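For this depiction, one protein chain was excluded, whereas all remaining protein chains were kept in their positions.
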Amino acid sequence: MSKKKHHARKQRARRPGTAPGTLRSIEAPPGAATRITVIDYGPDSIDEKVVGSIEEVFAYRDSPTVTWINIEGLHDVEMIRKLGAQFNFHPLALEDVLNCNQRPKVEDYGDYHFLVMKSVHLREELAIEQISFFMAGNYVITLQEEAGDSFEAVRERIRQGKGLIRKSGPDYLTYALLDALIDEFFPVLEVYGERIEDLEQELLLSPSARTLQTIHQIKRELLLLRRAGWPEREVVNGLQRAEADFIQAQTQVFLRDCYDHTIQVIDMIETYRDLASGMQEVYLSSISNRMNEIMKVLTIISTIFIPLSFVAGVYGMNFNPQSSPLNMPELNWFWGYPTALGIMAVIAGVLLYFFRRKGWV
Amino acid sequence: MSKKKHHARKQRARRPGTAPGTLRSIEAPPGAATRITVIDYGPDSIDEKVVGSIEEVFAYRDSPTVTWINIEGLHDVEMIRKLGAQFNFHPLALEDVLNCNQRPKVEDYGDYHFLVMKSVHLREELAIEQISFFMAGNYVITLQEEAGDSFEAVRERIRQGKGLIRKSGPDYLTYALLDALIDEFFPVLEVYGERIEDLEQELLLSPSARTLQTIHQIKRELLLLRRAGWPEREVVNGLQRAEADFIQAQTQVFLRDCYDHTIQVIDMIETYRDLASGMQEVYLSSISNRMNEIMKVLTIISTIFIPLSFVAGVYGMNFNPQSSPLNMPELNWFWGYPTALGIMAVIAGVLLYFFRRKGWV
Amino acid sequence: MSKKKHHARKQRARRPGTAPGTLRSIEAPPGAATRITVIDYGPDSIDEKVVGSIEEVFAYRDSPTVTWINIEGLHDVEMIRKLGAQFNFHPLALEDVLNCNQRPKVEDYGDYHFLVMKSVHLREELAIEQISFFMAGNYVITLQEEAGDSFEAVRERIRQGKGLIRKSGPDYLTYALLDALIDEFFPVLEVYGERIEDLEQELLLSPSARTLQTIHQIKRELLLLRRAGWPEREVVNGLQRAEADFIQAQTQVFLRDCYDHTIQVIDMIETYRDLASGMQEVYLSSISNRMNEIMKVLTIISTIFIPLSFVAGVYGMNFNPQSSPLNMPELNWFWGYPTALGIMAVIAGVLLYFFRRKGWV
Amino acid sequence: MSKKKHHARKQRARRPGTAPGTLRSIEAPPGAATRITVIDYGPDSIDEKVVGSIEEVFAYRDSPTVTWINIEGLHDVEMIRKLGAQFNFHPLALEDVLNCNQRPKVEDYGDYHFLVMKSVHLREELAIEQISFFMAGNYVITLQEEAGDSFEAVRERIRQGKGLIRKSGPDYLTYALLDALIDEFFPVLEVYGERIEDLEQELLLSPSARTLQTIHQIKRELLLLRRAGWPEREVVNGLQRAEADFIQAQTQVFLRDCYDHTIQVIDMIETYRDLASGMQEVYLSSISNRMNEIMKVLTIISTIFIPLSFVAGVYGMNFNPQSSPLNMPELNWFWGYPTALGIMAVIAGVLLYFFRRKGWV
Partner (left out) sequence: MSKKKHHARKQRARRPGTAPGTLRSIEAPPGAATRITVIDYGPDSIDEKVVGSIEEVFAYRDSPTVTWINIEGLHDVEMIRKLGAQFNFHPLALEDVLNCNQRPKVEDYGDYHFLVMKSVHLREELAIEQISFFMAGNYVITLQEEAGDSFEAVRERIRQGKGLIRKSGPDYLTYALLDALIDEFFPVLEVYGERIEDLEQELLLSPSARTLQTIHQIKRELLLLRRAGWPEREVVNGLQRAEADFIQAQTQVFLRDCYDHTIQVIDMIETYRDLASGMQEVYLSSISNRMNEIMKVLTIISTIFIPLSFVAGVYGMNFNPQSSPLNMPELNWFWGYPTALGIMAVIAGVLLYFFRRKGWV
């Protein structure tokens, strides 16, 4: 279950009272390595490379061209510390980079903006990864918990130099990356939409205890998506209203579009949550209905045959007709047996008529 | 089911990281063709025609008269691209035109406003179609997913030249079109109102499992209407507060009226949702009630006859009275059988009295 | 049911795309006639009359004294059109007068204010009627769907000339009329309060399926009252903040009081809704309780007698003791019958003890 | 029940259309008399007396010292009218004094502030009484529905002259009185807290139908407290922001503290409401659980013995073995009876094993 995954990834909470800015490493999955890629570009040039050590990126701090430094894998605390020291990042921001339970947010640290976002994927199960951004006038640094390909399409756009991306600054690059992250929600939500549709069919045809488990699971995962989605809206909104001079007017239009997408994401999440809750209600009442039907059959059969069996029981008593004329003379009557059967038939008929009138048959 | 429809129409989400402004075609229903109509009018003149290619409308971009260009069918991406290039529309707006899952919205692009609205119809089932608007100082362009007649009445008003429409600018035309779209909600909601009323009757007289399915279906569809209705209120509100010089003061009054209608739409949707939820509760408790009644009958019949059958069973035992005076001497008593029947009658009477006191009979 | 009424009264929604300001007549109840009354008054004078045709009121448009024109019955569209033309009312306002599904609202049209309010009555059933106001510097025009007496008390106050009403302008008159309409809620709500109290008694003593129907009906009607009440609060609030020079400072105090009343109305409606929901929950759980009790009796009787009957059944078998010493030798034992009865008694005792320990007896 | 009380006290709603400021008397409990006490004090002096007629307090209207006039019992309308006339109170305020269903509120009438508050007590049952305040630069007038001792502690503080009260003006006196009223909530809420705790114990040990009634009753009464508490927060907040020159800066600190108390009151009410709702859910599911257990016992006993009885029934049939070798030859078998008992034992064993595997035994 996806729950497992999230918990395996979850860090212990930091010890209360710890000094702010204390960096704690993220436990690495076995065999994980840190991978640092640098793309430095301008309208006419592009330089893309994988670097071996963090020191190689320090030169880009003051280069005039736009530099995008992407770091995948955060278990090397020392590297993060060096990066922070060189670029003058606030210890609190660095701490947030390494605390992978952050809510998405944007913070203005003057020289640079610090952003926390989430990347959502549905591999075998829902996986939510944290991605941090440092955005300044001439660079964007992205830090990902683990290797992933959320940004490959953006990288391709830079390489091909189509559109505005090569002609614009780090603000547009940030927009493009945010947009890529937010657009990741849509295919995931589509899968949930299809699951809900399938469940509605299942609900109509053959509801089972498993159906409810699945609905509950979907609600749980939508709750996780919601926790990621809502604050991302605020992040984009915050960027739109940021008073940084390195966010150009032209980028505002694109951020507005990106904001629209976050609203659409939230709208879909909420709709699916509503649908899932509705299904849960339908499930519960379909169980009640089914119980009703079962009870009806039981009642009809029981209430018809119990009185009949009683009559049969009476004439199965062994009172001795010979010791008294009052003792079950019916047993020796000529019409005894047909009469008894007749009484039974009448009882059954009356009861059936009663049930029909009640609308149970 | 309406769900089917929506999904058939739904596009796959665009690939995350795709460049903004990437235009994707809308899958056309078989046999669909694009239809472009132009109405160019002023207080004293009107020129209406169907044009064969998008190039024919380019001339109207700078004409001083009011031009309404209506395009039905959006699967020809190339045509949209040309239109956008000629009229200088922002790529993001064009992308939204072709992405038919947009939420209704209004965006100010300076020279023109871009609006997304929804057209709602109830043919065999609820159909929600997206309609985009480009509104500038001398033209309005509307783009519809598929051929429809939402605007026929407005077209007729232009032709007849009654009222303000011919004397006013594109702002009034936009208002008239928005108003037509919003008024489409009312007949649809009336149908839901009637369905709810019918269901309330059904609920009182003969609730069935199907009743609940129908309530659930209505709630689902009201949810879809709600998703369309709420943001349309914001669209009209946004237009009212827009600081475009081509929206005249006189039109404000009409937009206020239109805003009132959206509030009324939302109010009706919410009321119907409340009513539907109320019905669901009544349904569930009527099921409980019915179960109760069934149980009561079962209990009464069973609890009366089970002890009686036991008595009959006792006297149906085959203990040999001849082998011992203690073995069922009752069988040979003179008053044996009447006594046994009497005991049964007493038991039945006591139980009936108990049930009556409990209020179950 | 009240629902019937509302629907008989409901107009079809206007055709989407219809020109704004299109007037549609309200279907008149059989035998209905339009009644126009005029009261023209000043501190020292009063002139009250019933006029036969709408033209007779035109003269009051420019009279310096305060004039209250009250029109009951709105099925004569032509009359409304004439009135609007003479007093220069906006077509949208006139359209709203004739569309009796409006939400209460206040609109500033410059020279005059247009108000929509609701009059609530509980004759045999809940009746909600729409009343429109045109308020200007020297007149108030009220238009009622049908003949009613909501304003009789105000009329009497004008006649008697007590209090401020004769000394004040149309703003105070409007306040007095609004206040009369809002105060109509209180007796209606009192009836609902009493019904809820009665239902709580009924719920404790003898809940039935009808109880739930009644709770549901009350919730429905409170929903309708709520729809009328909430926007009326906004109307009074809107008037308080209106920047019209014909609303005097002195009237503000009274409007504030009136606003308080609307809050009180809403407060009562919400409280009653909460109480009704609470009752519904109590009802449902009292059904569960009752079901439990029934099940308990069934279980106790059944589980005691079913084993006993089994024992009786065993000794009712006809195995032939003569064909084998193993075949039911008990039947010929001296203590056979008493032993069988003893076994039964022990079984019954053990079960009763078990039930007592479970707390079921 | 507390409901009774509230209704006995409730006035009929005033007739719609009645002139504003119409004073209606409050029905007096038998034997009730109006009691007027006056405390006139300054830093160094104090004069406390009970006066016989309202005229005796008129002199204090213009006295420079702080005067607190407390009137208990409001059924003498004439007295209220005289008071209002002498002190120049607005008729609407006077009307509110006598309408004991007011929501708590504060109104600025220029020369004086008018406040409505509630006094809550839990004698045998929850009693909510209305207390009105007129606060001006040199006096505070409090009007209580009936005799009560909410203010005795404040009176004592004035007499003893400790603290700020004697050195401050009517603003501090008002604060002290408001604070006394708000602090009345705490002991009442403590009782509810204890009741909820007791109910939780009861819920765990021996839930009964009465438990639910009590939960429902508590929810009802918390609803009433909530209706009183929420607007009182607004009253204190309103006073804090009032721009009256007779509210001194120093008093603001105390009003802030008082505001804190109202928040705490609301917080407790909401928490208790949540707890009560939670208990209701637990109650309902404990009923379901219990039903389940009962059903389980019934099912086990029935499903084991019904088949056994059937077997016994078969061998209780009277087919004549002598008329055919096929007719129940088992009856004459040597091992007939033991075989039949063996079959029964096997059936019982299989069923028990099945139930054990299901986890029902």
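Each chain carries a letter (A, B, C and D) given by its place in the written order, and its residues are counted from 1.
Just so we're on the same page, contacts are C-beta pairs under 8 Å (C-beta built on N, C-alpha and C of every residue); 3 or more make two chains touch, one makes a residue touch a chain.
Remember, it's a predicted structure, so these values are computed and weren't measured experimentally.
Asker: Which candidate, A:295, A:326 or A:352, sits in contact with the chain we can't see?
Answerer: A:295
Asker: Using the touch definition from the top, which of D:115, D:136, D:173 or D:275 touches the missing chain?
Answerer: Answer from the full complex: D:275 touches the omitted chain.
Asker: Per the definition of touch given earlier, which of A:121, A:219 or A:256 contacts the omitted chain?
Answerer: If we include the chain that is not displayed, A:219 is the one touching it.
Asker: In the full complex, which of A:34, A:102 or A:252 touches the chain missing from this view?
Answerer: A:102
Asker: In the whole complex, what residues of chain A lie against the chain that is missing from view?
Answerer: 3, 7, 12-21, 90, 92, 96, 101-103, 105, 107, 109, 206, 209, 212-213, 216, 219-220, 223, 227, 280, 283-284, 287-288, 290-291, 293-295, 297-298, 301-302, 305-306, 308-309, 312-313, 315-318, 321, 328, 330-338, 340-341
Asker: Residues on chain D that touch the omitted chain in the whole complex?
Answerer: 150-154, 156-157, 162-163, 165, 176, 179-181, 183-184, 186-187, 189-190, 197, 200, 204, 253-254, 256-257, 260, 263-264, 267, 271, 274-275, 278, 281-282, 285-286, 288-289, 291-292, 295-296, 298-299, 302-303, 306-307, 309-310, 313-314, 316-320, 323-324, 326-328, 358-360
Keep this in mind: only the chains that are shown with their structure count from here on.
Asker: Indicate whether more than half of the residue numbers at the chain A-chain B interface occur in both copies; give same if so and different if not.
Answerer: Answer different: the two copies use largely distinct residue numbers here.
Asker: Just the number, please: Cα centre separation of chain A and chain D in whole Å.
Answerer: 40
Asker: Residues of chain A that touch two or more other chains: which are they?
Answerer: As it turns out, chain A has residues touching two or more other chains at 316.
Asker: Could you classify the connectivity of these chains, where an edge means two chains touch, as line, ring, star, complete or other?
Answerer: line
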